[in-house]
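Once you've had a glance at the structure underneath, I'll fire off some questions.
Of the protein chains in this complex, all but one are displayed in their positions.
Here is subunit A:
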Amino acid sequence: MAFNGHQRDDDIIDEDETPTKQPRSSKEMPGLCRNEPNNEAAAPAGRATTDRRTSNSTARHRKDSLKKSRPPFPWFGMDIGGTLVKLVYFEPKDITAEEEQEEVENLKSIRRYLTSNTAYGKTGIRDVHLELQDLTLCGRTGNLHFIRFPTHDLPAFLQMGRNKHFSSLHTTLCATGGGAYKFESDFRTMADLELHKLDELDCLIRGVLYIDSVVSSGPSECYYFENPTDPDRCVQRPYTLENPYPLLLVNIGSGVSILAVYSENNYKRVTGTSLGGGTFLGLCCLLTGCSTFEEALEMASQGESTRVDKLVRDIYGGDYESFGNMMSKEKRESVSKEDLARATLVTITNNIGSITRMCALNENIERVVFVGNFLRVNTLSMKLLAYAMDYWSKGQLKALFLQHEGYFGAVGALLELLHPS
């Protein structure tokens, strides 16, 4: 199913070495890699290491059988949302000289292009700080890169794919998010690519669980805010997401989805709201004339929502009325763009907090993980959410956050490529 009927041409696309007829290891990690009978005969043995610390000689046996079921490079996972396209790319770092030699030029060029730049075109950005190094995936070691660009620039991306003859690599492009459906035919016609479409919630949960399990060095993937109700003492602390179930997963992208997750495969979408990141940005653009999320956030950080919101006793959700002061003409005229951006941010965030809290109560869940790109570089919203969860539940609810905020869907899509569920 994963290959969409494409005939693989391993001579061209597999950057592994020339086939060797070594015996396969019986210590193969089952279930980690795709095991597709169709591929078995054609798949040549490779030299990938499953574990960086394993010596070459012992690893040799394993990687052979891994190799046969391993999809060819390049490994991508894609999540095409309403606002942003999220792309994860696995860059193998264990390429041998022979591999290097045999690597087709297209592949090499894609790898170099992605890894040597941190920005692509006008709008593509690689989140370098999120990069996961020395990661072992399917017997190969390398770095996982996290790239995003606006969904409206997807045509340019497809054009690039066409220019770089991406389709000649005959790779499977696993994609999730609504855009996987919406742009499927564009991928086919513009770039000659077949998408393998995946459910976004499946991918999201898979991605969250995976990333949380593999990140061991550097800043903890999962974190929370200590003393969220006391601005002076509020600090970010690592959190170990062991035995995470049940958890409420709140994905704040353009809109918001709230999932109750009981295990990797057992979850339900509790509800959602259309007041999400897209609303924040959309309203900010209309109210302030800004055009990017970063601009909007920057303004929000300088603003003061109390000039916009009415009767503010406590901006964290006491009795106040969002934009209530704007009913008055004088106050409308005296308000700054920054204040408006701030008020918009606070309104949207508190509303998400409020709905989330009610869902947690209705579902009887005490842990809430907030993800999605709305939270990117948005400490203000995270602290507001942390505050709201803690304050209104009298400390019962814990708001958790993840470093890779918006990329879990794309990671889930990549995992589907490597180990189909």
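What we mean here is this: a contact is a pair of C-beta atoms (placed from the backbone, for glycine too) under 8 Å apart; a residue touches a chain by one contact, two chains touch by 3 or more; residues count from 1.
Keep this in mind: contacts and distances are computed from a predicted model.
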{"item": "The complex's invisible chain, by UniProt name, from \"Metaxin-2\", \"Actin-related protein 2/3 complex subunit\", \"SERTA domain-containing protein 2-like\" or \"4'-phosphopantetheine phosphatase\"", "value": "\"4'-phosphopantetheine phosphatase\""}
{"item": "Contact with the hidden chain (one of A:Gly161, A:Gly179 or A:Gly406)", "value": "A:Gly179"}
{"item": "Sole contact to the chain not displayed, among A:Leu87, A:Ile205, A:Cys290 or A:Ala341", "value": "A:Cys290"}
{"item": "Identified contact with the non-displayed chain, of A:Thr83, A:Thr171, A:Asn373 or A:Gln403", "value": "A:Thr83"}
{"item": "Option touching the unshown chain, where A:Gly142, A:Gly161, A:Gly276 or A:Gly406 are the choices", "value": "A:Gly276"}
{"item": "From A:Ile125, A:Leu361 or A:Leu380, residue that would touch the chain that is not displayed", "value": "A:Leu361"}
{"item": "Positions on subunit A contacted by the hidden chain, ascending", "value": "81-83, 177-179, 181-184, 199, 201, 253-255, 269, 271, 273-279, 281-287, 289-291, 308-311, 317, 319-327, 329, 332, 340, 347, 350-351, 354-355, 358-359, 361-362"}
